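Omission of a single protein chain aside, the complex is shown with its protein chains in their original locations.
Here is chain A:
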Amino acid sequence: MPELNLIEAVNLALRSEMQRDAGVLVLGEDVGRNGGVFRATVGLLDAFGEERVIDTPLAETLIAAMAIGLATQGFKPVAEIQFSGFTYPCIDQIVNHAARYRHRTRSRLSCPMVLRAPNGGGIHAPEHHSESVEATFAHIPGLRVVAPSTPARAYGLLLAAIRDPDPVIFLEPTRLYRLFKQAVEDNGEALPLDTAFVEREGQDLTLVSWGAMMQDARAAADRLAEEGISVELIDVATIKPLDMDTILASVAKTGRCVIVQESPRAGGWASEIAANIAEHGLLNLFAPVLRVSGYDTIMPLARHEALYIPDTERILAEVRKVFEFAPKA
């Protein structure tokens, strides 16, 4: 089984599904000859030709709109936006059309498209290249929002996203693209959407995250294990629709929960998770649910981004507050 990093796993999933399904098309800026600015689409032009691997003009609204048009005709377009901060010009298309064609026409037309973009900071890039946009899209009815955190999940969830009959916003963790490798089998098997993954079982605290922040959550769980605290680690994976059953079952077991997100705090998806726990799991809690998040400010440029993005220490600090409130018996 090959060891792949996350960007290679994305490439493998695209190649694998394009091989299986002639209706799968890739489009976006520099995705053809250049193989994508992160090389997610490298080799696809040679393998599948320029009709199926489409270098588009430099126009993000057009890319989203073109994907919509292709999807209504039965193709399975996978559009790449080079950074999630450049999905904002697509929002009119995604919110007003992709998410609505099925509803608007009573399923006469539908939009089985994927919009892929690297999401989050930590790569010392210019302004607009480090945004965390998942909550913005997750607010929109009719969409799915997916954020993998490992190469294997990137492969399996991207297959699922392409096969899904409705629009999926697929947000890849930019700073994990080449951070580590993992065995990824090209077996063509999709992972389930709408399902959170219990990555590590534990008894004392439920730690919930997604995307790139999962890596810091893993490190925090390791540190806590050394201190004798058993963490149940959950990768939300599909942001929308949110698998609260898995999170609530874990909280019922542990009684403590900390949620980690990179995006600004107010109106972030951690808030949605915390509200659901308050509504459905209050009596299982020993302590308030705490959030670790980015700040309610503009994502800073490179010199300050490490101060903005939550890290293991910030996660540990919030976890310690939980145990101060409700010490382990």
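As a convention for this text, contacts are C-beta pairs under 8 Å (C-beta built on N, C-alpha and C of every residue); 3 or more make two chains touch, one makes a residue touch a chain; residues count from 1.
As a convention for this text, contacts and distances are computed from a predicted model.
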| item | value |
| --- | --- |
| Chain excluded from display, named as in UniProt, from "Iron-sulfur cluster-binding protein", "Pyruvate dehydrogenase E1 component subunit alpha", "ABC transporter permease" or "Phenylacetate-CoA oxygenase subunit PaaI" | "Pyruvate dehydrogenase E1 component subunit alpha" |
| Hidden partner chain, touching residue among A:33, A:103, A:304 or A:320 | A:103 |
| Full-complex contact with the absent chain, from A:75, A:137 or A:155 | A:75 |
| From A:12, A:26, A:45 or A:65, residue that would touch the chain that is not displayed | A:65 |
| Those residues of chain A which, in the complete complex, touch the missing chain | 25, 51, 54, 56-57, 59, 61-62, 65-75, 77, 92-93, 96-97, 102-110, 141-142, 165-166, 194, 241-244 |
